[in-house]
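First, the structure itself, so that you have it in front of you.
Every protein chain but one is kept in place in this view of the complex.
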């Protein structure tokens, strides 16, 4: 269980890193939404390894095939199944993993949970699992564009290790994000981040960081008031991504150090609409969008796979050491940007459909 | 929708702050778990207003009534319905809210979503909604105690405004938490926090803060590897609580500023078990518990209701000002401690049952 | 689990026949639907015991209280909780059940499933559980009337034991159904049915029968094409009612004895609409409503509780005999008519909301 996400726009992902392939089934997509493989492939290309000098050099084209749900360039209203075949599998590279638990990976916990695991790679804990999410996110974006023209979701790297950036979520553009390989729209910071990531790789090490995401043009009224608050579903969506350790919306953890008189967002009228003068709420109040920009941040830990030798234990309970020899990302953030956008799109799309059902 | 939480241990809350009452229906509770109203009332008493000098002085006894699902002191396996009647309602105190949107409250977003709202209080956005959660959390604890003796969930206030505390999650006790009215087990910090909260009230203002929670004795193997990762469900659970703005687990946002070689938790053998030497993972790896302490933190904003005059607009779109006259909490954290514990218990209980189904 | 029904218009019932009460929480009801206790009470009155000479003489008023979700005569969009207190409980009348399994009741299976049961009555297997369904069905009807004016759901007793009736589902009216205490709109058949039921009671016996239900004015397009076919959800809804043994739609079991050339419904144009010349499909094709009358039938077994002595065994595994002394219905059908209508309304309402979400 636990491979499905969403109530009305409901996706189910499948596939291990090694085996026939990975993919997703999307159930609940309304009919007559324009959709083709091109829109999906574009997002998968932003996610795939080998796309730049600072990510994993694995050569995986990750070509998607739409198996169902589309006819003559439009959705049918029936399940959309998307498949990406696995390639470039080198199971022998993972043979060591059969016997040894990689530190801060899921090898031990899978073994504890299931009593079995596909040791030829990370199984479901592999970043390949996110292919299905990114593909489904591309569909969600088409649907959001159809129902809410003008709605935009843009994520970008705001921090890498100790490097910070200065980005205005109100004006940042996709072009600025895609202008460099680290996906940080602050050019100066981006250059330093790239350098730091390359150095980490040279050092046989890895770096953490923060991705910020803004959703602009979200209509007021999306989100449910109790358990399925918009921020709650976003938090779950983000913490379900591999390597994430934290989520905050609007003022986030900084809110803890504020007084109410400093934190509250006064209402005002602007262009005939109820608006807030500030946006510490981050676009949601009481779990429901208020029409302001939705802004949140996600903390990523440094990649667990590193070339340095680390202490660990074997499945048989013997202490040993391990040094990764695979082709890993020294920093997951550049490739995680489309994942964050995809999960945000899935959450917004689901709540957009939910709101339609009661309107 | 959105008033239910959990897959197998599934709760549905109901009730506005004004009206017949609030409560919860718990479906999926296994049979023959010892349970009575006393266990539930104890947790509700930790949540209720009027319990101390630093919380809302509203006089609500919040007595619970178990309507179903219990027989001769044991659960029947059928739905457990729990009702708490509303009392001390002073709808006239809220008349101003009929016309005016309170800043950083959900008045505007409810109106935008539903086109109607119960203006005689906060409706479902009222903290009274959490009564059902806390009651259900008490049941979840009984169940966890039954299936996993030794499992403990302890939350406590770690920060209020700019005041920090020093608490060891590995050894903190319930008695230490309950030893003072702010529920911060660091006595020195607690005294300062109480003073700061009293000062905020005097100033007609409010304060934010951070609650930390530890779950000790959780067996390895709880949590699902993809969307329903243990940390993802905890994040959702916490962000679904009123006034929360952020969630982090283990190293959290600090992970962003670390290298892999600093962050990874080496495995080692201790007392014949696979253990980690450090716990930056916070007790979960790949979404699944690894047997270490689960440690997470939740950021709370300062209470939105403050006595100071604030700018806002009316439902008719006229700019105006508003100063709260109700009896509010100058800091929500002391009463939020049992809410955080309840939500954590619900998540763990649900995953404990899920794991049973496949074992 | 298993106490919830519906995807978007989702109800959760609670309560045993003995204990604090029974009721329902409805989540997902759209806002601003006119609703009061009167609409709900009217349906409960059709369901309650003591309403006529041929049903159980138990004196239960079954007064409903709306606990939440309604404000100034309209739904709020938040959960609607409805409670009916238990009265007239005579647990001592059931003491024998503590030790002895009643034939064709659920005493044995509850014990086998849970290892515990509330023997002071039928627990969740009591017909009292249907109070929550009938109350929720009344809400569903209000909603259907709001979204689809003209939509009517009418159930009636068509068979009792070997007595058949002649009723035209296209024209039958509620007034005709309510014109007699057996709820059979064929007056001549009704008189015979009443006589047969009274005789059965005199004999210490009980009778089975069939309820037919028609939904008129259902728009084309409701129902999902695969698992959640409209007829599949109706079948589940009906077989979830106590004492039901069969369900058929349109031609039903008679279809098995037909040729395709006899069974197919030719399409034709009528008043500018695509219509079928016949209606063996019963208003659904491929799981989706086609705009014709939806017609289905539900088979009920004779009441299991009878005054005659029957062979059975004790919980301790000793063979014994049992003769009911309670106040039971000699035929459940007259009181089951509102239950069938309620479940049909819940299914249609849920699918109406589902269709809105994708339209």
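So that you can tell them apart, the chains are marked A, B and C in the order they are listed, and the count of residues begins at 1 in each.
In the analysis below, a residue touches a chain if its C-beta (ideal position, glycine included) is under 8 Å from a C-beta of that chain, and two chains touch if they have at least 3 such contacts.
Because the structure is predicted, anything quoted here is derived from the model rather than measured.
Peer 1: What shown chains come into contact with the chain that's not displayed?
Peer 2: Looking at the complete complex, the unshown chain comes into contact with A, B, C.
Peer 1: Any idea which of C:49, C:137, C:169 or C:302 touches the chain not displayed?
Peer 2: With C:49, C:137, C:169 or C:302 as choices, the missing chain is touched by C:302.
Peer 1: Among C:27, C:233 or C:341, which residue is in contact with the omitted chain in the full complex?
Peer 2: C:233
Peer 1: Based on the whole complex, identify which of C:78, C:120, C:180 or C:290 touches the chain you can't see.
Peer 2: Candidates C:78, C:120, C:180 or C:290; residue touching the omitted chain: C:290.
Peer 1: Which subunit B residues touch the hidden chain?
Peer 2: Subunit B touches the chain not shown through residues 8, 28, 30-31, 77-78, 225, 353-354, 356-359.
Peer 1: Please give every residue of subunit A in contact with the chain that is not shown.
Peer 2: 1-4, 8, 10, 12-16, 19-23, 25, 27-28, 31-32, 65-71, 74, 76-81, 83, 113-118, 123-124
Peer 1: Quickly run down the residues of subunit C that touch the omitted chain.
Peer 2: Residue positions of subunit C that touch the missing chain: 1-5, 7, 13, 101, 103-106, 108-110, 112-113, 123-125, 129, 159, 161-162, 200, 205-210, 220-229, 231-240, 242, 244-253, 255-269, 272, 274, 276-277, 280-282, 284-291, 299-306, 308, 310-313, 317-319, 354-355.
The criterion applied here is as follows: only the chains that are shown with their structure count from here on.
Peer 1: From the centre of subunit C, which other chain's Cα mean sits the farthest off?
Peer 2: If we average the C-alpha coordinates per chain, A ends up farthest from subunit C.
Peer 1: Which whole number of Å gives the spacing of the CA centres of subunit A and subunit C?
Peer 2: Roughly 46 Å separates the two chain centres.
Peer 1: Tell me, which residues of subunit C touch at least two other chains?
Peer 2: 8, 28, 31, 77-78
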